[in-house]
Structure formats: structure tokens, C-alpha cells
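For this view, one protein chain was removed and the others were kept in their places.
Going in written order, the chains are labelled A and B, and every chain counts its residues from 1.
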Amino acid sequence: MSGFQSTQRIDGRRRVVITGLGVVSPAGQEADAFWETLMRGRSAIRPITYFPADTFPVRIAGWIPDFDFPESIYPLDNRYFPDRRTQMAIVAADQAVRDAGLDLESERPDRVGIYLGSGEGSCIDLEALTEIVHRSLADGELSETNFLKHSLDIVAAHQAFKSEAGSSTMYLARRYRTQGPNLNCLTACAAGSQAIGEAFRRIQHGVTDIMISGGTHSMIRPLDIIGFSLLTALSTRNDPEKTSRPFDAGRDGFVLGEGAGILILEELGHALRRGAPIHAELLGYGSTADSYRITDTHPEARGAIEAMRLALQDGNTGPDEIDYVNAHGTSTIENDAMETLAIKQVFGNRAHRIPVSSTKSIIGHLIAAAGAVELIATVLSIRHNQAHPTINYETPDPFCDLDYIPNQARAFPIDKAQSNSFGFGGQNVSLVVGRYGERPSA
Amino acid sequence: MPSRQEVFDKVQNCLVQALGVKPLDVVPEAALVDDLGAESIDFVDIIYRLEKSFDIKIPRGELFPQDLLRNPAYVNAGRLTAVGAEELGKRLDFTAITPIEPGQEVEKVLGKLFTVGLIIDFVLSKCSQAATNC
Partner (left out) sequence: MTAANFPFQAQQRRVVVTGLGIISSLGLTLDEFWQGLTGGQSGVSRLSNFCADPLPVQIAGEVRNFAPERFMQNRKSIKIMGRHIQLAVAAARNAFQHSGLSPENFQPEKLGVSFGTGTLNAEYQDFKDVLSASLNQGKLDYHIFGRESQQQVFPLWLLKYIPNMAASHVSIMLNARGPSNTITTLCTSSAHAIGEGFWMIRNGQADLMITGGTDAQVTPLGMVKFYRLGLLAEDGAEPSQASRPFDQGHRGMVMGEGAAVLVLEEREHALRRKAAVYAEISGYGAAADTWDPMEPNPDGPSLEIAARHALSDAACREKEVDSLFLAGNGIPFMDCAEARAMRRLFPGAPGPRAAAIKSSLGHTHSASGALASLAAVLSLQRRTLPPTINLQSPIRELEAFRFSSTARSLEAGSVLVNNFSFGGNSACLVFRAHNE
């Protein structure tokens, strides 16, 4: 019996495989459609018409005009009718559970858990706040007393409760009757990857057998766009097809996106016993903090390098085994130069021979959902032995001198790949994923 | 037009608020990064406070030309090119600075170039353009 069939690693930890994928993204609302758009290399960024945005500094986003939440799941008049990012999480999770062929009723409910990196919903209802301001001014002045008086009539408390970052996971627990650990982490743009890494640990260490994990977020809202824009994180180029251009010399900020990526993680033995489809094996996870500055990345990419190395070590994988890197690649000047530096430090001379691409070039930055959707893209790369391009790569930047798979998808053998996610505050997460089983030798 | 002293007083207040420093540390020759500990995110805050204090609009990149300093035509391997040094000098024509030598490290240039005095010159030049009372 060859080693790869053992359900335990040498260190005694259990092996974890990915058996289900679900995705709601600007590039497609299930895994195959998502993959096709990525491979075609066509931008999924659109002008914002979700609200009147014409005077906003940013007027484009990777948003999903035709996202439709089936009323059969929750009727619209139910007071717990979920908000947009929870809707997306439910739709993506349904796909993932179906894809994995899971019959959750036959599982021990306390051995199935949920770990999401879900962003918050619209905690601040601008129109309601404006109404409170309006009524207060009509009373003479915008004093604290007037504000409080009118907010008592206007604040929609259930709305606020439903938009808590931690509420999406509770909807999923209800829907799938899971009684295992139910967590949500919100580590800015690293949240989706972090959730998957932590979910992976739970199965490795025997706490659960199955985890429903990933991320969901929708920030295509006036205040969120203003918030990121004021921090000068967003590009104000406003050309839908051309703005997100990771690693290109002309990049000048990221483009917001929305969506959800959900994966079913499963203990290998459990998956084998029920004859589940195995998309890939999750091998390693690393999380670090820069401990440097709140928004600046560390000039020597200290935390990013360490997270990538930890993920490789954790996955018992040598840097020479990685065939493809799905980069965080936000299209900001700082991140892309920093990440390039990190890749070069981790892979040494081989860095220039490892194809690297950024999913954000096509769909924008899904914030808390980004890492999860990008891990799905990485898993699909392994399945197809193909990688999607980094689009809008036109002018090389001397600080970014790797092979970014410019503009055209590429076919090449991919057995092991690494996916990075970095966030405000110096959060760094890296995941290593590999083909399950062995390739037939050449 | 406000007097130089009036501008200084308001600039001092902005920097005390934005950088958490003591008023006495905000002297004309103090450099924002090297002496007063500013990080890139603080420049955003400083501009916001200057705009509010003086009722002026400062487009992104006008006062702190970070875009220019990260442009590969102007910066090579972390050092200013000849074109870059010239362009930077042009952008800062509202103030009297010694000519910027090419070949210097950008981070070092940035660290000492932006002084309290330079901000005051910038505000005075904005006010004269706008011909407002600021």
C-alpha cells in the first residue's frame, strides 16, 4: 500500500480533503461557470447601478446584478429574511453540499461544523440614519437627545442583528442542522482563507469530520465604498474592464467585489468510506501578523514570507514542489510589490519559473470572501492542470518581475499550489493545496 | 490671505491632532516622517484636516506625490531617476527647496522632504490661488 492512501500523516494528524465547491461570484454563480469566465480572462467588473453612484469617486465594482435568492429558502416577509452576503453564503453552501454528495442527515450533527470568514452586512443603514438626522433637524437641531428620540422609532433592530458578522454562520447551522463548532473569523481581507485554515485544523485534530467553510462578503454599499476610497485603497480609474490590473506598472488601487466561496472539507477516511468526489487535498496552513503598521505592508514582507513558509512546512511540502501560486494580487502598488518580494524570498531562484496569477484581476477584491473564492480557483487549477491569467497586464513593473500568466490562460501540470491572502492590520494567511492521489508517472 | 503665523497656528493644530505630537514639537523645520513619526495613512488624515481648517480642496497626490514616487519612470530600484527628481521638483514649486539630486533613495527623500514649513508654503500657495480668505 503506497503512502498516499493512508488516512494519517506521518505526524499522526488526519488528512483533510476538499469534496465540495460552491461559488457565487461576479464571474459566475457556480463553479463551472466561474472557471470558464476566469479561463476566458474576461473582466467581470461593471459600472455600479445598485445605487446612484455617479458622483462617487469609485463607480465600478465586481458586483453581481443578477444574483437571485430563491424565496423558497426564506420568504421575503420573514423577519429573518437574510441580508445579501448571508444569501450568497446560503446559495454557495447549497452548491457545495450538493457537489460533495453529502447527506447531512446521516452524519452525527456534532461532528459537522461551520467556520466562515464572513464580513458584516449593512450594519449602518444610511437611509434610516438620514431619516433620523432629518427628523432631528426638523425638531430644531441635531442633538444627541433628538437623535436618540427619533432613532427609537426608526432603527430596524432585527436588520442590525441580521447584519452582524457572526450571523451568516448561524443561518448555515440552521439550514444544515449542524451542531459542531460554529465560528466566524473576520481578519479583514484574509478572513476567508483563515476560516478554511482553522476549519482544516479542526478535522486534522479530530474535533470534527466535516467542516462547511469559506467566506462571504458584499460591500458594494455607499458607505463602504467611501470608507475604502478615503483610505486611498481603491483605484479611481473607473474604467470597468481595465482598472483591476495586479502587478502591472499602471496599477493604482483595488476594485471592490462581492460574493461567496464555500468548500466542504472532509476527513480523508470519511470521504473514502462514502465514495465522495475528492477535488484536492488541503495540505498546509500558515497564519502570521506583520506587527508593523496598521495599513502599510512590511517593507521586507516579513509576515507574508513567514506565513508562506509556515504553510509549506505545515503541508510537509518543499518550495520546489509548488507548481502554481494564486496570489493575493490586489492591484495596489504596495501589495503587489510586497507579495512579489515574498514569493522571491520563499522560492529563491525558482520564483521566476513558477506561474503566478491574480483572480482579482478578473473579479475584483471580495474582501472577506476573497481567499475562499480564490482557493476554489486554485483547486480548479489543479483539477484542470490549467491556470487562469492575470488580465490587464500590459506594462512590466521592475518591482514585479515574475511570470504572472499575462492575459492568456495557460495549461501546465499543477499538482501542488499555494494561495495567499493578506489583510489590513498586517494579517497574513497562506494555504497549500495538492492533487489527491498521485499523477501517473510520465 | 492669512498671515504666515495664522497658517502656522492652524497647521500646528492639524498636526498635533493627526500625529498625536506635542505642539512644541511642531516647528517649521520638523520633518513629518523622520521627526514627527508620520506613516503613509497619516498623510490622508493630514490632508483631511488641512482641507477642513482652510476650506480648500487638495486632490489626491497634489501635496504628497506618492503616485509619482512609485512610478517606475521616476523611480528605479527604490532610487529617484533624473526624470523623477526633476518632476518632483516641479510638483513642489510652491516652496523653496534645494534641488533634488537623482540617485537618492525615495524613502529617505520622502522622510526628510516634507517639513512643517513645506506644508505652510503649500497652504499659502493654495490660498493665493483660491483667492479666498481661507
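Throughout what follows, a residue touches a chain if its C-beta (ideal position, glycine included) is under 8 Å from a C-beta of that chain, and two chains touch if they have at least 3 such contacts.
What you see is a predicted model, and the numbers here were worked out from it, not measured in a lab.
**Student:** For the chain that does not appear here, which of the shown chains does it touch in the whole complex?
**Tutor:** Per the touch rule above, the missing chain touches A, B.
**Student:** Where the complex has a chain not shown, which of A:T37, A:Q95 or A:S229 is the residue touching it?
**Tutor:** Within the whole complex, the residue contacting the unshown chain is A:S229.
**Student:** Give the residue, chosen from B:I41, B:V83, B:I100 or B:A130, that touches the chain omitted from the document.
**Tutor:** B:I41
**Student:** Can you say which of A:Q29, A:S43, A:Q95 or A:S163 touches the chain missing from this structure?
**Tutor:** A:S163
**Student:** Of the residues in chain A, which ones touch the absent chain?
**Tutor:** 11-14, 51-57, 80, 109-110, 113-114, 120, 123-124, 126-127, 129-134, 137, 142, 144-145, 147-149, 151-152, 155-158, 160-167, 169-171, 173-174, 177-188, 194, 198, 201, 204-207, 222-223, 226-231, 287-295, 302-303, 306, 423-427
**Student:** In the complete complex, the non-displayed chain touches which residues of chain B?
**Tutor:** The list for chain B reads 17-21, 37, 41-42, 44-45, 47-48, 51-52, 57.
Following the convention adopted for this analysis, only the chains that are shown with their structure count from here on.
**Student:** Where the centres are mean C-alpha positions, what is the separation of chain A from chain B, in Å?
**Tutor:** 37
**Student:** Can you check the complex and tell me which residues of chain B touch chain A?
**Tutor:** 39-41, 44, 48, 60, 67, 70-72, 76-77
**Student:** Where on chain A is chain B touching in the complex?
**Tutor:** Residues 230-232, 236, 249, 252, 293-296, 333, 397-399.
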